[in-house]
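Only a single protein chain was left out; the remaining protein chains are all shown in position.
And then chain A:
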């Protein structure tokens, strides 16, 4: 040992010298060579320097003692340590045991060098389980790191801590998870969601506590967290559906912005959820009109509930929300996402909507071989139930000679399922080329497929049969054999005059060697022996000769044939039969002996068994039901599509059954998010306001966003050019004029307010300020301030709780404002803060009109950070622009923020009775107007409730005549029952005066008017307290 030690010291010195030159791989090999001899020596006598009391058993088999690595790890040089760790990781990667080095490695866990530290983490996670006591040494390092100001360090500490599978630290992990779950960094919270699963697999007793954490994280509004926490939910408590209710709408709305892997998990969870919560959309023939349904969505909840229970079927708005929000994901580049949306539609959508997934699934077939395999399997299952879905894409399933065998057979399967009277000739022609394929296994599969087509489509049975008979003269044995088997099945189905085919097969019999095919022919002979009375005995004669050399399966059929012939034609075959029965009696195979004995007793009359032999004829020659040729994928639909269980056709462990639709939908109000006041229609706007706007808005999300963004850009550059030279006061004025252009939510009535709106350009810019002040003094005046709620929460915190956030100004770079938002989230989640906000809000409640109350209350339960609000309204990528914008163009004090929420409520513009069947509703989407900055954008949904199309719907005369309206393009034709959503822009000139105009169709015109509430005329902005004071 000493010698070796000396050697390795030398070697490590040498290694130090040549390190710069050597590639680590070479180095590694050198080391390994020395190890071998060391290992031999060390196997027996070694007592370890690192030996803990209970470790010896794990060490029993230990393989490599790597002295020089150990020395490198213990040296003082960072670079030596790093080099050593790299080699250790190399060992781990190769599957070599490096557990010997544990004590040396674990010392470096607190290293300053990040890469070294990471490699140590890799090592720890791999071996901690085996060396629990020593692993405990590292725990304090992680506990310290959990408090580190750097979120990356916090997260990685939690990752490693939770990955060390050492039961003794379960309480520590639990604590760390709980803490991380309310960390201000979403990245750390995400990590804690992952840690939940790890802890659960380590100690199932923690389930209840973990569920609490999951419940908390489910409420998280960060898209980063959503996927991970749902994953934890699926792993820990998939049956706790009740936890999802409150988060259902949020998850639906966040879905598009969640990272792709999270999307898969969330979609599959929501599929299960929906199957327990909604009634089946498949009842009746349910032609379903989405627009109708939308109208309900807008109307109040009570009504919807009544309607749902009543016939006819009416889809739950939440059910529709899910379908609508998953649809864009069909365009994802991630095949798993596309597949999961496809299975969601398959399991949840009304029958007439499922087919929208077809095109996307067919697209996936252009992906990698493995992807094709899974997708084809799912298509195979789908195509059995719904031929129509894939028929237009039949050509996509044509087999290419370069396809792998399992792909070929799946395509064959699908083509067979798709075959019908109309396309069978095309398919058969295609099959003809496949039969000639060089891949014989595939050719055999094709013949079976032809057989299936022949049974399914009676028109082509004869054609197929003839084709198969031709194949009997094929040179390839497998092809012939398969044909024989298939012909046998077909003849059984159509036992009419096919004696010539049987004769033909009898002739071929000598040349066929495949046992299954020989057995099939023999069976045919026996079954239809009366049709070929001359040939059958002759065949039997030949078989009697070769009986002993046949395969078992053939022997059985020989016995069968003999018995049947004996019954029908005993004169010619009696002797032959007896001979064969004698051969069978002494056969080696007991099945054959049994069968022979049975047959002999049955057919050969003697004293004892007279009773049965009377019926021998009826027993043996009974008409037999034809075999059913059906797809192997027929009953795969008992598994949820896209799952592992579906692929392997057995229940995989951990598979969660998809429940049947409930007969009566469970209470749907459980999904309403708690609100203090009856503001139900706002509920879905939680979290993701931009998307949860009613009607079209969700579909239009990206569109309007990008429109908005252009708008923003225009304005940004415009204002920067015009305001560049002006003072800070003028820039605040600018914000005022911006504000008036973006008219916001209505609310109340008072004349005081309309007063205010006339002088709004000044006030709106100073509003938030006044609000702040007034709030402190609690004067009733503060009800005027219609401010984004997030700001409310914000300023509260700034003022009352902590100063941590207020230093970051709007002018900061995007990354800054991110961390800013982190801080907010953190403080938001503290309940204490919330309470404060709430108690502050309470007194205001009394003096405010109802709507405003809810506005402020909403701030209590959606105290989302500013950035979050933005991301909720604008497409994610847009945020970047905005931040860039606010950086360069807009004055530093002002940051546009999206509306904190948008009410679902829409107002009647034109009732269908007055409109002679044309009904119109409007609402304020609270988005910057596309057309002109001074305009308010209004969304109008037009519905034709008549039974004839309405033509040329447009906007006609308006009053006051100066009224500036950006009209929608004339709608040429609106079909009965159809509805359309259009956007118009109205310049209200900062007044609450109604805009009157005419809505015209080809025949009629109807006067309508839109009266904006004051709130709809405001533009939400975000500013820091400092700027706010300055503006004041």
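Methods note: contacts are C-beta pairs under 8 Å (C-beta built on N, C-alpha and C of every residue); 3 or more make two chains touch, one makes a residue touch a chain; residues count from 1.
One rule holds for everything that comes next: contacts and distances are computed from a predicted model.
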Exercise. So which of "Actin-related protein 5", "TBC1 domain family member 19 isoform X1", "NADH-ubiquinone oxidoreductase chain 5" or "AP-3 complex subunit mu-2" is the UniProt name of the chain that got left out?
Worked result: "AP-3 complex subunit mu-2"
Problem set entry | Contacting the left-out chain in the complete assembly, out of A:165, A:574 or A:907 | A:165
Seminar exercise, completed: The one of A:643, A:906 or A:1024 in touch with the missing chain is A:643
Seminar exercise, completed: Against the hidden chain, chain A presents residues 19-20, 23-25, 77-79, 82, 86, 89-90, 92-95, 113-116, 118-119, 121-122, 126, 129, 150-152, 155, 159, 162-163, 165, 185-187, 191, 194-195, 197-198, 201, 224, 228, 231, 256-257, 259-261, 264, 268, 328, 331-336, 338-340, 359-360, 362-363, 366, 368-371, 373-375, 395, 398, 400-402, 404-406, 433, 436-438, 474-476, 642-645, 647-648, 650, 652-656, 699-706, 709-710, 713, 813-815, 818, 867, 871, 875-877, 879-881, 883-885
